[in-house]
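With one protein chain held back, the other chains of the complex are shown just where they sit.
Going by the order they are written in, the chains are A, B and C; count residues from 1 in each one.
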Amino acid sequence: MFLEKYSIEKHNEVSLKDHQRRFSFISSEVSNTENILKKLIDFQVAIPSWALGTGGTRFARFAGGGEPRSLEEKIEDIGLLHALNRSSGAISLHIPWDIPSNASHIKALAAQNGLRFDAMNSNTFQDQPDQELSYKFGSMQHVNKEVRKQAIDHNIEVIKYGIELGSESLTVWLSDGSCFPGQLNFRKAFQNTLESLQEVYAALPESWKMFVEYKAFEPNFYSTTVGDWGQSLLYATKLGPKAYTLVDLGHHLPNANIEQIVALLLMEQKLGGFHFNDSKYGDDDLTVGSIKPYQLFLIFNELVEGMDARGMNHATDLGWMIDASHNVKDPLEDLLQSVEAIMITYAQALLVDRKKLVAAQQENDVVTAQEILQQAFRTDVRALVAEARLRSGGALHPLAVFRGEKIREQLIKARGAKTVATGL
Amino acid sequence: MFLEKYSIEKHNEVSLKDHQRRFSFISSEVSNTENILKKLIDFQVAIPSWALGTGGTRFARFAGGGEPRSLEEKIEDIGLLHALNRSSGAISLHIPWDIPSNASHIKALAAQNGLRFDAMNSNTFQDQPDQELSYKFGSMQHVNKEVRKQAIDHNIEVIKYGIELGSESLTVWLSDGSCFPGQLNFRKAFQNTLESLQEVYAALPESWKMFVEYKAFEPNFYSTTVGDWGQSLLYATKLGPKAYTLVDLGHHLPNANIEQIVALLLMEQKLGGFHFNDSKYGDDDLTVGSIKPYQLFLIFNELVEGMDARGMNHATDLGWMIDASHNVKDPLEDLLQSVEAIMITYAQALLVDRKKLVAAQQENDVVTAQEILQQAFRTDVRALVAEARLRSGGALHPLAVFRGEKIREQLIKARGAKTVATGL
Amino acid sequence: MFLEKYSIEKHNEVSLKDHQRRFSFISSEVSNTENILKKLIDFQVAIPSWALGTGGTRFARFAGGGEPRSLEEKIEDIGLLHALNRSSGAISLHIPWDIPSNASHIKALAAQNGLRFDAMNSNTFQDQPDQELSYKFGSMQHVNKEVRKQAIDHNIEVIKYGIELGSESLTVWLSDGSCFPGQLNFRKAFQNTLESLQEVYAALPESWKMFVEYKAFEPNFYSTTVGDWGQSLLYATKLGPKAYTLVDLGHHLPNANIEQIVALLLMEQKLGGFHFNDSKYGDDDLTVGSIKPYQLFLIFNELVEGMDARGMNHATDLGWMIDASHNVKDPLEDLLQSVEAIMITYAQALLVDRKKLVAAQQENDVVTAQEILQQAFRTDVRALVAEARLRSGGALHPLAVFRGEKIREQLIKARGAKTVATGL
Partner (left out) sequence: MFLEKYSIEKHNEVSLKDHQRRFSFISSEVSNTENILKKLIDFQVAIPSWALGTGGTRFARFAGGGEPRSLEEKIEDIGLLHALNRSSGAISLHIPWDIPSNASHIKALAAQNGLRFDAMNSNTFQDQPDQELSYKFGSMQHVNKEVRKQAIDHNIEVIKYGIELGSESLTVWLSDGSCFPGQLNFRKAFQNTLESLQEVYAALPESWKMFVEYKAFEPNFYSTTVGDWGQSLLYATKLGPKAYTLVDLGHHLPNANIEQIVALLLMEQKLGGFHFNDSKYGDDDLTVGSIKPYQLFLIFNELVEGMDARGMNHATDLGWMIDASHNVKDPLEDLLQSVEAIMITYAQALLVDRKKLVAAQQENDVVTAQEILQQAFRTDVRALVAEARLRSGGALHPLAVFRGEKIREQLIKARGAKTVATGL
């Protein structure tokens, strides 16, 4: 055990008085504290199995140490995060990196750590050592029917693993596209992709959802076959009611208004879930909230408004997942920062005075509408988020505990300094 | 008459020998010359009435002279262009700037100039002097039903004028949107807009099309209510079979792959037409082909491929229109350059060896696919375009005739140096 | 008098208790409250004379009412703002829109309102009615020496007006550039501009500074002759020690790292001042802090760090000015929101624990470095800013007083509903 419950309690004790003062202050500022706390406690963000190791770029990868060497150790890592923040109670697996040799054992281990299995992720953007046909020129879009079949079969296999583990959704990210004008026929690529997705869709269990992720560019640099929300929505609509669009914050063209996309997808009942991260230039996969925290707030503002308008359950009706790359930070510390940013932003969005906002909008009172949003965003809600953690048995200051308990040092000692987690 | 037929002939005579040499060369290089010439002759680009005067920015407008002072003079200007290039045989009007007081007179004048009436354009992005309610906070999206009704009624009135003149389509460009987060509810703005469009749609004559134009930003700088092709397609789909998406080349986020959008809209049978221009930064409204001629070629490449795949008539099944702003050039010279760029690019797209391209794509032979496109683009087709003009009675070198015949000087003499055409 | 001192006091009285609670809390959280308050009190943001009326785009302008009709009324408006927030104690004039017919009268009026005269702004981006030569093709870059001379003379005249009023700096924003490839020779345009600026520089009084503003695009849409910080720095370096670069937040290409530019200009001792605004797409001129508040914080973080490293006085050693356009908001309300955002962000930047940050950087502890910045940004400093206002005799809630006292209604009554302020 890298982290004992009493260690968290010990740390909490030290900061408790300060926390209580802050929580008492924010409670006096906010009207519906208990309601907000309840929602914060319920809200869980899935951690992707591939984000537990050091990330890299096409230029280099500068490894850290103590990275998980197996699915079991990945679950252990996420268990650590969840013990600290009580908001990371789900894991998102990636096949073939995380093929469970013994599903019931893995399920039990996850349950011990308080984790459930969120969306399963397939991989048709790389060639695996034993793979028959190459995805060099795409997978579901491929001109060769055999390649498409291979990609379809792989996805169906991923569903099978997901069923064993109790997952209920499949995320399909296709890196399909082209690097040069003329390389492919856009229409035929779309139609091939649609037909391939339809075959996978047909294999979905009744209760499952399929998330169709879009991305503007990279690793293809001229076109992508699921390039924007419009294309993803086209696929999802043609596929049927179990198909949804998945929004990754880093997958847009410069200056895109992501919050509007979110609102419209909710309107169309086709928003499926999120990959959280932050970025300045492209799909930079930086820590959530580290670059554009106000944009994140505006997105959560639309999520809360739009989900409430449809009577959706914040915690369960959409898939929430982090998808970041940790190139210069300790992956676990980075994930703690990301989850913290998400919780803070969600709390701020819950503070928005919806009634006043509707009234201001109805009057075209743009100044007041802005004031209402800024009132929420400028409020320091950290004590609210900490209180939610405290009540769930987590740490007031997860990062401080992680460092104070020398968890990374322990992991290196246990696993070695040169381990490399599977993933990118 | 600012331009006599014999003036064109006189100029053509001088350059004829050089032209014949060039045309003879390109004919020997290209296999299906006559077929291409026929298509070039048939292809007509509509000139918008508001592009005949000097344009401006929010900072300044530096007027030229001799600008048309009335709808009659606008028709006269486009008649001049068409006499020179035989490819500008249509006019696109804008209400209220071009309300025809006497429709049959206007129709006759247009006919004399060889012009037909292309799409009618409504205007709910400005307040007119006698207007009851303001569009400051939008028109069809407006929270106030009365404002929406005013916008609907205006569009229906525009259709009425169009019927009188023989137009068969309505272009709806909405500048609706918001400048600040919180200003509007995206979902309600969408729904208000949809309902408004539905009322206009209901008033469309049987043979008419409605073009729903999208734009990423400007004049609203936070969100726009028809912001991208995905949103426009949503509206057009919900509206019905007479509603289509209109693509303006300057209305995208940076780096957007417009040619793919075009291909997908054609696939969905929802591409309605084009506003041609060019740009480097935003909706710069520069001369067609002056900044990114290869992108224009790639778009035409998709148009030719996609229209042929559906058995569409290049000349008549989509609306072709220029929408540019002439801030530093003579508007008529600028339009001649734009039409020339369109014709050159269309000719190049016709040169693409489709059979070989399909074969290369089928083999994932990316190198050859690129060679095929570049083979077409690198070919100097100007003599083909000139020959098409010559056969239609136009000028081999329209710009040279315009300058040689001192047409601008004549216009200034006739209309004055300080005229300001209606428009932006 | 549109606003009496006792009105402010009356409003403050109502909110005082709440304020004291909040201020007491934040004081307990922050170690150097008094020091920060002093800096906040000293910090003044200049209001540009042209921002007091409704702004517009090239498409439309939707006027408000009660706009100032004269320089006197502009001073009155800024006096109102300053009375409310005690942070707008300077005015930035624009010639020819604000030519003072009687300088000593204007100076006295400004003094009565507690205002000083910040940078003077010249205008060679428009043609004035009585102007001999046109700036259609640029001013200081112009191929015609006479046009350049006209632009030089105008700037020297602006300096003259500035001397009369007690200003000590000249902001030169050149819209010079080109709309099309080939239009100008970049090198010659640069050299003409440099020579023109040198002549203006020679006319600067000893104590004056010249600010060379850069802008990536608009109103020219292919190139601009002072296009980025690199070009501005080249000019400023060649001009001499009185020449500096001016940074307008909206004048960059997408995704530019403005805070790094600021840091490097400070390093080179060539940062002159700021035009604050916010934007999502281009030079959108939105309310400061309304779109990317964290970017603003990062900029202030560099300003505080860099100025302190050079022993500069925050309040006086750089020029601070708002440059926004109020298209959908009441201009005065919008300016109150902008100044508030600036003060909040400045206060947050003052909270950054510099010593710890240096230590984290020295250790490459990226996680902690981020925590330190976020700790400051996530702190709710509004009570600090309000306390600074209170101590200076301003309003705890400026916007509430503005609305509560029905100041806009008073202005409309006094000035009329259809007034149009000079400016864009």
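Here are a few things to note about the model shown:
We take it that a contact is a pair of C-beta atoms (placed from the backbone, for glycine too) under 8 Å apart; a residue touches a chain by one contact, two chains touch by 3 or more.
Bear in mind that the values here come from a model prediction, so they are computed numbers and not experimental data.
Among A:Leu109, A:Cys179 or A:Ala203, the one in contact with the hidden chain is A:Cys179. The residue from C:Ser7, C:Ser196, C:Ser223 or C:Thr379 that touches the chain not shown here is C:Ser223.
Contact with the omitted chain, checked across C:Ile36, C:Leu52, C:Ile159 or C:Ala263, is made by C:Ala263.
Within the whole complex, the absent chain has one touching residue among B:Val14, B:Ala108 or B:Val367, and that is B:Val367. Looking at C:Gly272, C:Gly306 or C:Pro331, the residue that reaches the missing chain in the full complex is C:Gly306. Considering the complete assembly, chain C touches the hidden chain via residues 136-137, 143, 178-188, 190-191, 216-217, 222-223, 227-231, 233-234, 252-257, 259-260, 263-264, 266-268, 298, 301-302, 305-306, 309, 357-358, 360-362, 364, 366, 369-370, 372-373. Mapped onto chain A, the footprint of the missing chain covers residues 55-60, 62, 125-127, 134-137, 175, 179-181, 183, 216-219, 221-222, 254, 279-282, 284-287, 290-291, 325, 327-329, 424.
Chain B meets the missing chain through residues 21-22, 25, 28-29, 254-255, 257, 280-281, 287, 289-295, 328-330, 333-334, 337, 344, 364, 366-367, 370-371, 374, 377-380, 382, 399.
Methods note: only the chains that are shown with their structure count from here on.
Most remote from chain B, judged by the distance between CA-atom centroids, is A.
Averaged C-alpha coordinates give centres for chain A and chain B that are 43 Å from one another.
Across the assembly, chain C contributes residues 254, 280-281, 287, 290-291, 328-329 that each touch 2 or more other chains.
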